[in-house]
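The other protein chains are all here in position, but one chain of the complex has been omitted.
Showing subunit A:
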Amino acid sequence: MTSAPSILDTFFEECEDLIVALTEGLTEMREGEADDETVNAVFRSVHSIKGAAGAFSLDELVGFAHKFETVLDELRAHRLKTDDNLLRVLQRAGDVLADLVEAARDNIPANRDQVDPVLNELQSFLGDADDEHEEEFVFEAMALDFGAQPVQAGYRVSFKPNHEFYACGHDPLLILKALCALGPAQITVDCDALPDDFAAYDWEGGYLRWVVEIDDLGNDLGILEIFQFVDDLCELSVTPREDDAEPQDEIAPAPAAPPEIVVVNDPAPTPAPATAPTPDSVPQTAIPKADSKPAKRSATSLRVDPERVDRLINAVGELIINQSVISQRLEKAKLPNSSELFADLDDYKLLAREIQEGVMAIRAQPVKPLFQRMLRIAREAADGTGKDVALLTDGENTEVDKTVVERLADPLTHMIRNAIDHGIESPAQRKAVGKPAQGVLSLTARQRSGSIVIEIADDGAGLNRKRIHEIAIKKGLVAGDAVLSEQEIDQLLFAPGFSTAAEVTNLSGRGVGMDVVKTAITALGGRVAIASMPGKGTTFSITLPLTLAVMDGMIINVGGQTMVVPISSILESIRPNAADLSRIGLNGELLRIRGEYVPIIDLADRLGQPRDGRSMTERVLLLIQTEAVPQCALAVDDIYDQRQVVVKSMLGNYGAIAGISGATILGDGKIALIIDPDAIAQNARPLNYEEEPAHVAAG
């Protein structure tokens, strides 16, 4: 049973896709662009989730999906009127369904407080008649469905695979599913040919005949297409159906063989339980996985183990390095400039870059699923606070590294809750200041020269800087008489321990402060910026690198060693004047910049290199911003270059090194260490490593 968890995993992966489709459909419906096909698509998504969930006995999910599906079915049959209330409930139901899927995946009980009200509201659309007869209801609805559009002709497909069909590895289930996707279909199976004596049974024998009645189909092209590859492997007849009898009646005269199964179906694939009971389902057992996937989108995407992609990315990184090593070697070889080698080398370079970009793109994913999840959270937050908030998203197709997308979920959730809870005012307050009662929260993503910018903007009251300042003073984060610029006050939001216990609500303020948000984003190599206008709103912008494997770095020289400082933490580089430097303590120095004094950290000293006695004026100072120290200046010997570097971890083969976050390989094949500015700045006192010969007896 080792495959069971992986099938379950696939199910949840597919659920994610289905929920994306569902959310899209619901959004279209809400925007009034929906036609019948959209409703059908939404119905199919819910139905597929229900069907597959049934195969895994996820009862809660099935129960909810069923109710949801039933309402959608009513809507599909035009027995329900689309109005704002219905759409709102459907939207909520979509959110709850997504929550339930997540709960099932994480194996935690669902939050009944959220589920039940929505369930009741859904029920309220259905009336009382169909209350408990859930399964029958499905049948009933379908029958009426046919009744509603009796004029459209259908087709009867009689299909009996022969021995070769099975021998070639075809699966009748796939064909049946494809047929079902064409329109509402009824499948009957004729088991007459089955041998009575089990011993005479050939497991690849073609004993079964299926008769599929498809409604609402104008021509048989679709059917013939399905049988394109197997039409010589089966007995097949496709005949237009005389649509005078009720579908149910047509089944009735079918031979009354004992194990007859009638499956009433709709365009969505058959849920596994419906086919599983076929006692003679020889070649089609145990494929619940295939069941949950609509036949329509079979080859649109490829699921690959991320590890394989990572290996490829590593190898390509090496290719790039190798290419620059070769160019450097060739330059040294002093070949005549006319040498064809150089032209070839240029081609090599281009190809290598192209491969690199291509491989990087594999890991990239659109932020769309993340945004949809955020919209869900925003709706919940808006409902929870009783605020009226319109949500806008833009740039959903912007692609970011998969890991970045995954790790952004928590910080974004927090920021969105904050924006709704603290940013946007209540409708009454908004009216009082002459704004429309409905607040607007927009979530946008766009690419800007090698990085991704995600913005969360609200049109609320803006940051209450006076209040933030007061809280910061009260919490001892800043001195009472400190005069801070607006920007500095804004940055206080991110200070550890700022989280305002006084205003804990059930939404934000769950003990997680904005400092956690900032930490999470910094860990991804990104930065957060705030722009706020009193009365106009607040915008948080998150700038992230496109991928984690590559980083923008400043190549520097420290005591003769080449190192890299992440650009993301550098504010500016300065060549100091003697007048701006002042001494403090024994060895400490301060730099005056725009009236502020910031401590200077000698990077060479911090990394345990001997002092060379060069004065600060001969060096370059990098003004950096870190968590621990708002600003400090790193003294380095030289700045060489600014370029993208491939980040390599040191942990696997060596271990953690204080002040070093990793390593990279330069064009000449040498290793350069990547400085971790946070760790460097946090170690306020120099590490005097010379005193202790660090090797604690090992072994």
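Basically, a contact is a pair of C-beta atoms (placed from the backbone, for glycine too) under 8 Å apart; a residue touches a chain by one contact, two chains touch by 3 or more; residues count from 1.
The definition used in the following text is that contacts and distances are computed from a predicted model.
Undergrad: There's a gap in the complex where one chain should be. From "3-isopropylmalate dehydratase small subunit", "Purine-binding chemotaxis protein CheW", "Branched-chain amino acid ABC transporter permease" or "Amidohydrolase family protein", what does UniProt name that chain?
TA: "Purine-binding chemotaxis protein CheW"
Undergrad: Going by the contact rule already stated, which one of A:Asp36, A:Asp59, A:Glu225 or A:Glu318 would touch the omitted chain in the full complex?
TA: A:Glu318
Undergrad: Specify the residue from the set A:Leu75, A:Leu122, A:Ile521 or A:Ile665 that touches the hidden chain.
TA: Only one of A:Leu75, A:Leu122, A:Ile521 or A:Ile665 touches the chain omitted from view, namely A:Ile665.
Undergrad: When the complex is taken as a whole, what residues of subunit A touch the one chain not shown?
TA: 314-315, 317-318, 321, 561, 607-609, 648-650, 652-660, 663, 665, 669-673, 687, 689, 693-699
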